[in-house]
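A single protein chain has been omitted; all remaining protein chains appear in their positions.
Letters A and B mark the chains in the order given here, with residues in each chain numbered from 1 onward.
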Amino acid sequence: MSDPVLVIGAGPAGLQAGADLAGLGIPVVLVERRSELGGAPIRWKYKTLAPELRPTEEVMGPMIAAVESNPLVKIYRGSVVERISGSAGNFRVALHTDGAGARELAIGAIVTATGFEHFDASRDPRYEYGRAANVIGIHELEGMLKEGRVVCKDGRKPKRIAFVFCVGSRDRATNAWCCTVCCGVSIKQGIELKLLLKDVEIYNIYIDVRTFGLWEQLYWTSMEEHGINFIRGRVSQIFDTGKQLLVKGEDTLVRGPFEVLMDMVVLAVGITPGEGTAQVAEVLDLKCNTFGFLQPRHPNVHYDSGKDGIFLAGACVAPMSVEEAILGGSAAAMQAAKFVGKSALQAAG
Amino acid sequence: MSEPHATGLFDRAKFAASAKLTTGTTEEYLRMLERMRELERRDELLLHHVKDSYKPVSVHTLSRREKRIPTVDLWQHKSCGQCGHIPGYVTALYWIMAELGVPFVDDTNQTSCTAWNYYGSGTSNPVALAAVFARNMHAAWQKDAYPLIHCGTSYGDYKEVRYLLVTNDELRGRVRTILQKLGRDLVIPEELVHYSEWLHVMRDRLAARRQLDVSKIKVVVHSACHCYKLMSEDFTYDDTILGGRRPAPITSVALALGAQIADYSNWYDCCGFGFRHILTEREMSRSFAYFRKIQPIVRETQADVLLTHDTGCVTTLDKSQVVPLAHGYKETVPVLSDAQFAALAMGAHPFIVCQVHWHVSDWRPLLEKMGIDAEQAWNEYREYVENVKRGMKPNFIQSPPRVHA
Partner (left out) sequence: MPAFTTRAQKARRRASRLNQDGWLYGGLPGLQWEVENARKADRKVMQSIRDDMEHHEAFHDYYHACINCGNCTAVCPAFRFADFGPRIVVQKVMHSRDEPELLYQMVDQYIWACFQCYACWDVCPAHNNPGGLVAIIKEAAVRHGLQSTQKTLEPYSRILYKLATTGTQITPDMHSSVGLFRDWGPHKAELAKHLKEYRDAVPVETLAGVMDKSWKVDRQTMDELLIIEKESGVIDMLKSSAKDVGDVVEEAAAEAIARKESHE
């Protein structure tokens, strides 16, 4: 039996990679920093997935079951990769597990799928995140939607909710890139809020609406079927009056200022490479680009890390949707399978 | 690093990419500081260091860079507007320094920074502004006293021209030529220090000499645009003051003195000075100052005093209340500088030193609430003025003796 493939990260990309490799008969070591599998969709309790608002379990359930039920996949929860040595085909990997200490493994190839973190909006003081009671992030709203309970801190039902797009995105002061999905996710959440809270008014305050590809239907549906409002102009400041939130900006289409009172403000917090990605980049000596994401050998071919035997998948390379991360995991698994196959042949012949 | 001349948006993009401008102003500013030290190493300019003899105290800027604030042997870089029509502002600052035993140099060899004119009328240019800056800095360096900048606009302008002097070789060359004609070298201060940052680091010593009880005084703060929005990296931020989200000066001094701080929805708004507007289009200045600052402040906080740290801000916020009140609007609040407020709390005379009679918005309720007998003080002031008229020399505030000349 060949040395296993190490998959770092058990989000959609890592789970798909692990399932695919095991399905080909290749042993897998799946390392996940947190105590539960599933990555962002499970951690942040996504209720549904854009664009069709299908329940998250439909996708994540089978993926998690696939690795948990396959004897070829050895899962290490609460674990991180601390050190590697050796070379492609013949890695020695040092793992550390919370409460169980260190161990060393022989590994044939590595798939890096360390995912992302949401932008910590308390770094941008204009929005009062972390201070004003009713300013939350899209990641926190998902959990509230899943529980079926969206209320202000003082318990009352919000009548007016604003989504502020591009928080910690497209901003040279924080993160210069676009996070790809938060337009669609915000609009999706707006629709879910309309379904949950019957007479709530939703305002999407945007610069551009980047509902890419087939996600565009969300944009039209939100207006036609749900009466969600769109205001064009980046929010410059949020002030907490104590009772409500004063949201300020320029309406660039009408060319007038707006200062509107909201009961709740949801910040579409962007996607950042995160500590997991940074740590793994250091351990595996992988290049990161100026934005901190893992840099593949070629920007249009994500799985190729430029290092023999190491493959990249998912949001650790660039911000992306769940469906793209799944594709990325599969692609990296294929490359890893090719690689260990060739190694096995060379070893045999 | 002489920037290649780019001819349009797309050339600029190439230049920006190679200059790694992905994170903008803060990164550029920090890189400018590195280059400043490099130029010193190459003998292309003299740096006026914040050396230990100035007894510096460290603070953090927006990017958490350590900034050293000198505390003694300060060269008073005066503000033309302050000295011209808010004399109590600068007098209060000198009085505080004398009280604390802080030696300073008040030079007659100083020109205005000329930036008010530049921002107002555009009749200047970067070479002139940079040459004026360098000229004043050289005068301070000659006296071995560290420049302390009294005006927010001077501070903002100097941040800009120092950046240009360091990063633009051609401009530096032209300024050096002009300075040579004046018999001066090119000296750049290692840190640009605004006087309110000095008050901030001295706040505990101010509080130790507090004579009046200000615990019932509700203070609102306005921070000058040119101090914290123009090249935002350089000003002082403190995690213990306003959670490090807004500049620390003024607020920190008021808190140290024991006053209460109130917040309002338009904290981040400009005062409305406008540089040109306050002189030749005043309806715009006062409309803005009144309806976007004074009225919301009074309605939301009922504050006892509005404190700020810049000539223009004191002027606009104070003087813009007259006409609206004449039109029947009710909201009004007295406006003072942080220096005047601190001096008053430390027992300075409201008229001889703080000269609040030059301020328009009614300061009487504030003085009363601070326990100052305004009528008696005014009589004292009148007597003092009469004595001066009769030939008595005013009791000039003297700098404490310098430890080294």
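Heads up, the rule we're going with is that a residue touches a chain if its C-beta (ideal position, glycine included) is under 8 Å from a C-beta of that chain, and two chains touch if they have at least 3 such contacts.
Since the structure is predicted, the reported quantities are computational estimates derived from the model, not experimental observations.
Engineer: I'd like the shown chains that the missing chain touches, ordered by label.
Structural biologist: Across the whole assembly, the hidden chain touches A, B.
Engineer: From the list B:48, B:194, B:222 or B:319, pick the residue that touches the absent chain.
Structural biologist: B:319
Engineer: Check each of B:41, B:330 or B:389 against the chain that is not shown and name the one that touches it.
Structural biologist: From the options B:41, B:330 or B:389, the contact with the absent chain belongs to B:389.
Engineer: Touching the absent chain in the whole complex: find that residue among A:171, A:216, A:240 or A:304.
Structural biologist: A:171
Engineer: Which is it among A:61, A:213 or A:257 that touches the chain not included here?
Structural biologist: Looking across A:61, A:213 or A:257, the contact with the absent chain belongs to A:257.
Engineer: Sort through B:121, B:211 or B:379 and give me the one touching the missing partner chain.
Structural biologist: Per the contact definition at the top, the residue touching the missing chain is B:121.
Engineer: Spell out, residue by residue, where the missing chain touches chain B.
Structural biologist: 3, 5-9, 12-13, 15-16, 21, 24-25, 28, 78-85, 87, 90-91, 94, 106, 108-112, 114, 116-128, 131-132, 135, 156, 160, 163-164, 168, 170-171, 174, 177-178, 181-182, 225-226, 228-230, 232, 268-270, 272-277, 279-280, 282, 284, 286-288, 292, 319, 322-323, 352-353, 355, 357-358, 360, 384-385, 388-389, 394-397
Engineer: Going by the touch rule given at the top, which residues of chain A touch the chain that is not shown?
Structural biologist: Touching the chain left out of view, chain A contributes residues 126, 166, 170-173, 207-208, 232-237, 248-252, 255, 257.
By our rule, only the chains that are shown with their structure count from here on.
Engineer: What's the distance between the Cα centroids of chain A and chain B, rounded to whole Å?
Structural biologist: 45
Engineer: Can you tell me which positions in chain B touch chain A when the two form their complex?
Structural biologist: 20-26, 243, 245-246, 265, 268
Engineer: With touch defined as at the start, can you tell me which chain A residues reach chain B in the complex?
Structural biologist: Touch residues, chain A against chain B: 125, 131, 172-173, 176, 237, 239, 241, 246, 290-291.
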